[in-house]
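One protein chain omitted, others in place.
Chains: A and B, in written order; residue numbering restarts at 1 for each.
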Amino acid sequence: MIEIKNLHANIEGKEILKGLTLTVNAGEVHAIMGPNGAGKSTLASILAGREEYEITEGEVTFEGADLLDLSTEERAHLGLFLAFQYPVEIPGVSNVNFLRTAINETREAKGEDPISAKEFMAMVREKSKIVELDSKLASRSVNEGFSGGEKKRNEIFQMAMLNPKLAVLDETDSGLDIDALRIVANGVNTLKSADNASIVITHYQRLLDYIVPDFVHVLHDGKIVKTGNKDLALELEEKGYDWIKEETQVG
Amino acid sequence: MEEVLTQTKFDILRTGLRPTALNISDALKEKANNVLNYSDFPTRKNEAWKYTNVNGLNKLVFDGKNIPISEPFTIANRSKKIHITNGQVSEGQSAIPGVKTSWDVLPEFFTDDPFDALNALYCTSAIQVEFDDSENETIELIFENTANSAIFPRLFIQCNKGAKGTVILNFQGAEQNASFINVSTYVNVGENANLSIHKIQKNGADTFDLQREYVDQAANSTFTMNTFPLSGRLTRNDLKINVNGNNCETFMNGAYTLKGKSHCDNHTTVDHKVAHCYSKELYKGVIDDRATNVFNGKVFVRKDAQKINAFQSNANILLSDTGTVNSKPELEIYADDVKCSHGSTTGQLDDEAVFYLRSRGLSEKAAKELLVKAFLGEVLEEVENEEVKSYVEAQIEKHFSA
Partner (left out) sequence: MGQYTENELAKDLENQDYKFGFVTDVETETIPVGLNEDIIRLISSKKEEPAWLLDYRLNAYKTWLTMSEPDWAHVRYKKPEFQKITYYAAPKQTKKYESWDDVDPEMKETMAKLGISLEEQKRLTGVAVDFVMDSVSVATSFKSKLKELGIIFCSFSEAVQEYPELVREHMGTIIPHTDNFYAALNAAVFTDGSFCYIPKGVRCPMELSTYFRINAGGTGQFERTLVVADEGAYVSYLEGCTAPQRDENQLHAAVVELKALKDAEIKYSTVQNWYPGDKNGVGGVFNFVTKRGLCETNAKISWTQVETGSAVTWKYPSCILKGDHSVGEFYSVAVTNNHQQADTGTKMIHLGKHTKSTIISKGISAGDSQNSYRGLVQIHKNAHKSRNFSQCDSLLMTDHCGAHTFPYIECKNPSAQIEHEATTSKIGEDQLFYCKQRGISEEKAISLIVNGYCKEVLNQLPMEFAVEAQKLLAISLEGSVG
């Protein structure tokens, strides 16, 4: 699905990613954990194609294509989805209108016909159920005035609507209450299939009780410094990151 | 060729004035005369004077009659002080390093503003204050008007590279005073310098006070101008700040309390000529009786002056049926990567809040006073100098208890 090789990236002259390597195959769930400022969101942003970052070295292949050579929207058309850590508000643009534009642009890129209004509305109804999103939110402006938790749920709703190949969830669990956490996790699990994959960035082992990862990676100082299974998350929860930091310093 | 007007209001005004005793160069004299010869008092048609009429200037009589100030005040206890009485630097003051009061010849530069020209030609005193040290020094200039006089101070405030300084301009006159105060202030804030000016205008009820500040800011500097027009028949402040260097910070604050027939007009312009700067302006005031307040704040962001954050706010509380508020906040933006905003509100005290306080046992008067003080308090919070702050606070208190 995606293969990231020795990725180095700078922002404003400061190196953030320092040789990151990661492979995700279809059907897998990968969790990425790591201390604040390690570069997790940076990785997500770079995968999605944010232009502020300068890639100095490395390559990323996604579905056989050279990802770094594609524009943000082309990546989206190929099925890359990023659930933002801080979803932005777009006043005056209704969620529904936004999503329909997104779906139709993707369809157009693939040479498909636009979605019919009926089909679209049926889909909205079906998918908003998955994340138990109040139908009123669908007609409100994108994220405008949404509570923190609603924003996160809306991200998963959009993910459900766009049905991506690879979803990168950047701290989608933060700011969620217990119920919302379960709902969001449930949404992610429902959408899981043998053809898609996800990268879940999180600070809390809690989420991984619901979304059981196949791999857990620790990102520290711009690199994946440790990989394990879900037990690694438990160990981190218990011991913090210091021992890993020490380990890597020694190494 | 423009025609020389036969007899302008300036001509009439000038007949009652004594030309400056200081040395001014022929060039400056000519320039100033030229400006005045082709000007008349501004009228409504002149956009910058749309709401302010200065015709009353010609009714003033500079008879020199002694009107002592009942409660003269100084603001900063530990500051170095210079007394300027009726426009003249008082004699016998010990020399203060960095302050110059005598001149071989007055500096040249000046604008095409007729009131600046007037200031040059009739200059009563010229004072230069220069800060050269990173130690924050405070210098207070105390302008005591103890007679009906016309005074024309010309001030040059220089804060050199890396230096820090505070200037307090303390204008005061007795309640019955009817003077004409006309001040031109040139300010230069050097690289990495930090200068604050606090101006208190506590003038006689019939005094006209027209002031202009021309400020140039170099890179990485911080400049703060706090203006407190507390009383006077007509107060007009023109503050023009050119931000010429990157990474500057500019703060402009004003609080005014107007009653009787006073007319107060604050015009400010901050001109962002280069990128990466921040400016913030907050003017608030309370207008009672037949008083009028005018606010005109301009923010310019020139082409290529990217990454500018500029905020401007003017809020007024109108307490009487006969008062007037005119507010004109303006943005003129020629660069795109900016965040600029302005707001202006005019209204009365929040009835709900008054009611709330009364339900807690305050009298209506006390409740209103409290709310007004809270309203102006937002400006005072911006004032770092504690002595200035507490003085103005006390004045506001007095204003409302009178």
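By our rule, contacts are C-beta pairs under 8 Å (C-beta built on N, C-alpha and C of every residue); 3 or more make two chains touch, one makes a residue touch a chain.
Everything numeric in this text was worked out from a predicted model, so none of it was measured.
Within the whole complex, touches from the chain that is not shown fall on A, B.
For the options B:17, B:69, B:331 or B:370, the residue in contact with the chain missing from this view is B:331.
Considering the whole complex, the residue from A:41, A:106, A:172 or A:205 that touches the absent chain is A:106. In the full complex, chain A makes contact with the omitted chain through residues 48-50, 69-77, 81-82, 84, 87-93, 97-99, 101-103, 105-106, 109, 141-142, 158, 162. Although one chain is not shown, part of chain B still touches it, namely residues 47, 51, 303-304, 306, 316, 318-321, 323-348.
Definition applied: only the chains that are shown with their structure count from here on.
Between the CA-based centres of chain A and chain B the separation comes to 55 Å, rounded to the whole angstrom.
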